[in-house]
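Removed from the display is one protein chain of the complex; every other protein chain stays in position.
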Amino acid sequence: MNPLLLVAFVLVAAGATVVVFTREPSRQAVTLGVYGILLTLLFVLLQAPDVALSQVAVGSAVVPLMVLLAVRKVRGGKR
Amino acid sequence: MNLLPYLVAGWLLLIGCFGVVRSRDLIHTVVCVAIAQSGTYVLLLGIGFQRGASAPVQGAPGAVVDPVVQALTLTDIVVSATVTALLLALVIQISKRAGTVDPDELDELRG
C-alpha cells in the first residue's frame, strides 16, 4: 500500500480515539474539527474529491460550530 | 496490510460506541455517535478504491475508482450533519427541562 495512504489511515484511527477520549465537550469541538480535516485528507488520497469537499465544510466547520454553540447554551443555562 | 482500511473502519465504529457508553455528558455522547458513523465513510470509500486509479471525473487518464460508493458517502456526510444537529437540539431541550446533561443524573431524576 502507498505509504501516504497508510499514514492517513493510521492518523484517522488515532484522531477518532483522541476525540472520544476528550472529556470536555468544548475541547472536543476542536479535536472534532481536526479529525474532520484528517478525514478530508484521507478522502483526497482515496481519489474522492466530491466527498472531500463535503467533508471539509461539514466536518471541520458546521458540526464543530454547532457543538460549540450547544455547549455554550447548556453551560449558560446552569449558571 | 491490505486489511488495514477495513479494520480502521471497524475501529471507528467500536471506539464511537465505547465513547457513547463511557460518556458523562450528552453532548459528548452525540459527538461519539458522529465518530461511530464516520466508520461507514471509511468502509465505503475503502471498498471502492483501486490502486493507481484516478478520481471519477471525465478527462482523467486510465481507470477511475468506484463512483457509486462515493455518491453514497457524499449524501451520508451531509445528512449525518443534520441528524447530529437534531440530536444536539434534543440535548438542549433536555438541559432546559432537567437542568443537567449527565446521563446518570438523568437516570436518578426519573427513578
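As written, the chains take the letters A and B, and residue 1 is the first residue of each chain.
One rule holds for everything that comes next: a contact is a pair of C-beta atoms (placed from the backbone, for glycine too) under 8 Å apart; a residue touches a chain by one contact, two chains touch by 3 or more.
Everything below uses one rule, namely that contacts and distances are computed from a predicted model.
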Chain left out of the displayed complex - its UniProt protein name, from "Cell wall polymerase", "Transmembrane protein", "Alpha-L-glutamate ligase-like protein" or "Multicomponent Na+:H+ antiporter subunit B": "Multicomponent Na+:H+ antiporter subunit B"
Positions on chain A contacted by the hidden chain, ascending: 1, 49-50, 53-54, 57-58, 61-62, 65-66, 69-70, 72-73, 76-77
Residues of chain B in contact with the chain not shown: 2-7, 10, 13-14, 17-18, 21, 46-51, 55-59, 64-71, 74-79, 81-83, 85-86, 88-90, 92-93, 96, 104, 107
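To be clear about the criterion, only the chains that are shown with their structure count from here on.
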Length of the line joining the C-alpha centres of chain A and chain B, rounded to whole Å: 10
Chain B to chain A touching residues, read off their complex: 1-2, 4-5, 8, 11-12, 15-16, 18-19, 22, 24-25, 27-28, 30-32, 34-35, 38, 41-42, 45-46, 48-49, 51, 53-57, 64-65, 70-71, 73-74, 77-78, 80-81, 84-85, 88, 91-92, 95-96, 99, 101
Of all residues in chain A, those that touch chain B in their complex: 1-2, 6, 9-10, 12-13, 16-17, 19-21, 23, 25, 28, 32, 35, 39, 42-43, 46-51, 54-55, 58-59, 62-63, 66-67, 70-71, 73-74, 77-78
